[in-house]
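== chain A ==
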Amino acid sequence: MSLAVLRFTGGLCIAAGVFFSFAAVVAILRFPDVYTRLHGSSKALSGGAVLILLGALPYTGTAAGAMKLVLIGAFFLVSNPMASHAIARAARKREKEENGQ
Partner candidate 1 sequence: MNVSLLAVLYLFIAVTALVAVLLEDLLSAFITLSFTGVLMATVFALLRAPDVALTQAIINSGLVTSLLLVAYSQTRKTPHPPEVCDECPSWLQVKVPAFVCSVLGLLLFRGLYSLAGERSLPEASAHYLARTLEETGALNVVGALLLDYRAFDTLGETTVIFAAVSGVSILLSGGKRVHSGHGLSYIVKRGMALLTPFILLYAASILFLGHLTPGGGFQGGSVFATVAILMCVVYGTGFEASRISSKSKETLEAGGAILFVLVGLLGIAWGAGFLSNLPAPFSAGTPGSLLSAGSMPLLNIAVGLKVGAGLSSIFYAMIKILELEDE
Partner candidate 2 sequence: MSIMGFATAVFLFCLGLFTVLTRRSAFKTVIGLMLMESGVLLLLVSWAYIPGGGPPILPLQGTGVDPLPHALTLTAIVIGACDIALAFAFIMKLERFEKSVDVDRFRRLRG
């Protein structure tokens, strides 16, 4: 019974994650410049991927598999903001150079 409830919650989490990822795609397509696109995609992607991993937790069956998913989620939470930060800085640097210092 409780497993069924957990799995239903997991399904809801996956649905929310899919929505966030979809929002990220819309942001990349519709936003005008690098910074706003990065804002949309990084936030929605962190949230989306982590939510999908959370939702997959009840379906793994083993403790080791669940632990792997948690580790992957932690890796996402550390690495994704780092990558967006690096991209934003590089874009800013290039913008400065193109405007003649």
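Rule of thumb we're sticking to: a contact is a pair of C-beta atoms (placed from the backbone, for glycine too) under 8 Å apart; a residue touches a chain by one contact, two chains touch by 3 or more; residues count from 1.
The candidate set was assembled so that all candidates are chains of the complex that A comes from, given by their letters.
These figures come from a predicted structure and were not determined experimentally.
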Can you tell which one of 1 or 2 makes contact with chain A in this complex?
-> 1
Okay, in this complex, where on chain A does candidate 1 touch?
-> 75, 78-79, 82, 85-86, 89
